[in-house]
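First, the structure itself, so that you have it in front of you.
All protein chains but one are shown in place.
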């Protein structure tokens, strides 16, 4: 079992330190299953091209299935002396299928197109998985929103971290869910854009073997067919960029939700209580109950976005075509998907442990100044120009503040937050009945991802 | 003419240094036209809601059109004491329409939804403009590809910057064009995703005025209708992220094309000659002919990708809802679109000045080792397993190299690069007739962008 | 007046669009004064090398001083058709000194070493300015700390945003100041590292004119003398990286202080009140008082750190030696220093407008659980192993919480926050008298920067 796919021309074997430095073997285990899948498609293509006989194709396919199983159950996990998983798999196939037949597997392909295909398949799968997890999280937000909507629980809506207007707690929860739903659409769009199959691009120029690239594309579910230019294909890493970008936007959105939950967990604010199983204690302060999960997700948003930054910098100024620099982008892809997946799942788990302290939330809305916009808008409906109404209310606040009195409506009664919320009249507002419709609409928009998630769960059971 | 849209409650005017620090006025000029457009839509909505009469609506609309013209011809350019362009426009409208009517313009909206709407419109327009310019550049690549294809001019295709296999110059040019076409698809996808109208979200909770948000969305061409949750809308900057992401991938792709052209312009390689009008000289070395445009585009890819990095970091950990931090993201958006546009245009101009030195390119392919894969593939077609063929050819190279002899085929004649190229049989390969089809397909894929570009040019004339 | 320093060999003039794209003229105005300064040093060197006579040196020096003055008072501001400020200055010098003498100014130098020298001088000056401003801000923190220390005002110290232990407000203010002082040390270290003069490196290989580079280094105050290798010098942009790095760490530190102040300004927490002159209102909500300055500084930390990211990406993979890509790094340098300077100054101004609401801060410490560590430490001093003490106190908290009772000491009295603070015994702790010493020590560490700031202010008056 030799460890390299090349070398006949070389006088000296490669230096062990350098091979260790360059090896992507350990990282590659994450994409091994996709390499097997692509290789099985390649065998079909070789058979149709009559480079291998039907019998040989069968032998190769069986060997690939076996290696795939061995990798899955860890009975084969290669050997770090291999440059990459691709060499290791081919070597194992040659052991299982014999050197004669195994030696035909790599006909008409290069690691360049092989790697590009495997990571595209891996990225698509990863994006699907993240979308499923994110849909589950969005549903958590919407379920909580429905619970709070039923209670018509209020909280101060803020801008600039300053109380601005009364809102329903459910409205904030819906905002969190709508944001996730938007990120899921982006995950889907990115996945759909990975629709051209690199396999058959070979090293950079295509192959002189009569390979039917449309067959490979169809088998591997690349809906737009084979890639358009082999040279472009071997150096293109847009699937890495797109994946990391979509993961970054999702985590950055969650970092924002997290930041607010962290602030609300503080006893000083006290809007939210983290149950004991999702809080972390202190090694020195016996009374602490820390929201570590949300803090870590917030930090991981920075980490994953920086992986995207790294790939942009890796690609910048690199000639089109394949260079070994691209290997680093594969590491970023694998790490980015893994971090995103655990983050989304942990966030969901931690979120399921929180509860809103409705009494404290409601109490925090009693500052009647937060209803000042409503007062101005009532004046507008009475015909007063907005600028005049704004100024008039500003003056009333100043007077009320000086007198230590609440801000009152024209009836002399303090403005009421629940009335404020109910008075909202626009689509997408915090008005309870409009919100109920909006929650339902968001639920419907999540159905495709949830259906796919269910399907996926079934498949992998 | 007062400079602030608020203040009645305050005892002291804002500090001049802080206002100057916080003002986005100068940056905002880039988005002024889009703010006018959104305000005109808002007037329609106010009229339908009977907050303004038809006569008032007409007065306001006329005033907005006038301010738009004044801004375009620089006869009004506000005043840096305004916090932002929005305040300046409203103040000017009040001058033109009278304080009574002008004071009604801001009814039911906040700068929060106003800014979000204006930058979404601006981003969509900018993405369309960049796509048009990029389509023009892609056509340049394809035109050059057609010229070189007719000549069947060859060059060494490389991986790892090492000659790998013979390719047609046209094949490289098509790869450059295919890459741009892929970026155009991303630009379009991103633009299409900006399909929900923030206007009417007001400060964060919606409005108690009966505003028909569907009308605003329709007028402003947001195909999916109004945004789903007001709180989410005022803090969402996905349109900034999406725009900067698409600009970054486009420029990073161009940085790769640029890097190769820069290397080829060197007299040491000499594949490409830059004509005098697109080269830059040296202040000290009279003989220099420098490819500055390509170097600058390469650098700008780094700059624009870093703008995306900046926005991710700005958003990370920010509570959902509006915060003044978001203003910095607007600056990044405006700068990113402007840099991308001038870069694409300059690249196109410089590229139109280069010519390939076919003689030098062809001469560089004579190293017969670059045809080694072809030799191996011929053996495969004869039934030899690939691994054995690879090893056999490797051995032959070693022998030939030691003897200072070329690598020969089985007929004893040195391997011929043009035959190698013609022998390629796969879709997307460097085979001349397959390449001709691929170029045509890429041209067709560009048609929508080109049609839009023509339309756009017509509109703006 | 010709606009280019080259061209004799060229058949066609450069394309106007490309020159406009490549011109750094507008950005360069920021570094013009430093180019003048470096050119004056170069004249001295040329005189010593007898390339110009003493009379010619005098003429050139006078012309340079004149151009410098014209640039400062805007009576000369070049012309955007110049490629850069360096060409413009030389052209204007030739007008003033005559073409014969003016034509000698560029002898033995290239724009490569000229630009490197000018931006090193600019960076050093900028770092000095930022350090001065930061020292002023640090003093504000320490002055506020002294005020609060005298009052022995308390607040809950937090980790994970959760109340952890009682601290003095002064302790938090000192932490903010210590952080700034540490950043000032970094600013100084970075400035000191720019101690080798690039002037005389010429294009990349040095000059055959007998130029005394040590003279230029001495005159321009590069303490380690001329740069060591001309090729390295023309492509080295470490001064840009170092400057942007130091600015980034300073702003990121301030973003952390800002985040806490923003949270405390919220009426929900209410620890801090922003006076009217430093708060911003809302266009729709008459009652708002927003901490916009702190929000913007927080965002600018992200922007400036991303400028560093951009320069890393620009430099990555660029051959050593000069490339036009480096021009983009100059833009990042200029923008980074400008943004940092206005941010530090605005932060100082806004901070001077806040006041702590001592009553609310003190009241927030009454949760006696925050003294739990003290209780455990008292047990330790009595011989109980820490782990046992930690567990015991944890148990007592659980009991107290269930009973709705406060956490009491062994004397049965609730634990007292002020006693907790006073009981602290370690250097760097929140103990009032140790803190007083620490504040003083920090003040002393700032003296050199403050002295330099005073000196600098005097000079520029």
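The first chain written gets the first letter, and so on, giving A, B and C; residue counts start at 1 in each chain.
Note that in this section contacts are C-beta pairs under 8 Å (C-beta built on N, C-alpha and C of every residue); 3 or more make two chains touch, one makes a residue touch a chain.
Given the structure is predicted, the values throughout are model-derived calculations rather than measurements.
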Checklist outcome for this item: Shown chains contacted by the missing chain are A, B, C
Item to check | Identified contact with the non-displayed chain, of C:14, C:68 or C:179 | outcome: C:179
Next on the checklist: Please identify which residue in C:77, C:125, C:232 or C:452 touches the non-displayed chain.
Outcome noted: C:232
Next on the checklist: I'm checking contacts with the chain that's been left out. Which of C:31, C:51 or C:446 qualifies?
Outcome noted: C:51
Checklist entry - Which one touches the absent chain: C:131, C:201 or C:265? => result C:201
Item to check | Where the unshown chain meets chain B, residue by residue | outcome: 156, 158-165, 262-263, 265-269, 282-292, 295, 309, 312-313, 316-318, 364, 367, 369-370, 372-373, 376, 390-391, 393-394, 397, 407
Item to check | For chain A, residues in touch with the removed chain | outcome: 4-15, 17-18, 21-22, 83, 86-87, 106, 109-112, 202-203, 275-290, 292-293, 295-296, 298-303, 305-307, 309-311, 313-314, 316, 323-329, 331-332, 342-343, 345-346, 349-350, 353
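Here, only the chains that are shown with their structure count from here on.
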Checklist entry - Once you find the CA centre of chain B and the CA centre of chain C, what distance in Å lies between them? => result 32
Checklist entry - Per the centroid of Cα atoms for each chain, what is the distance between chain A and chain B, given in Å? => result 24
Checklist outcome for this item: Expressed in whole Å, how far the mean CA point of chain A lies from that of chain C is 35
Item to check | Multi-chain contact sites of chain A, meaning residues that touch two or more partners | outcome: 158-161, 164-165, 263, 309, 312-313, 316-318, 373, 390-391, 393-394, 397
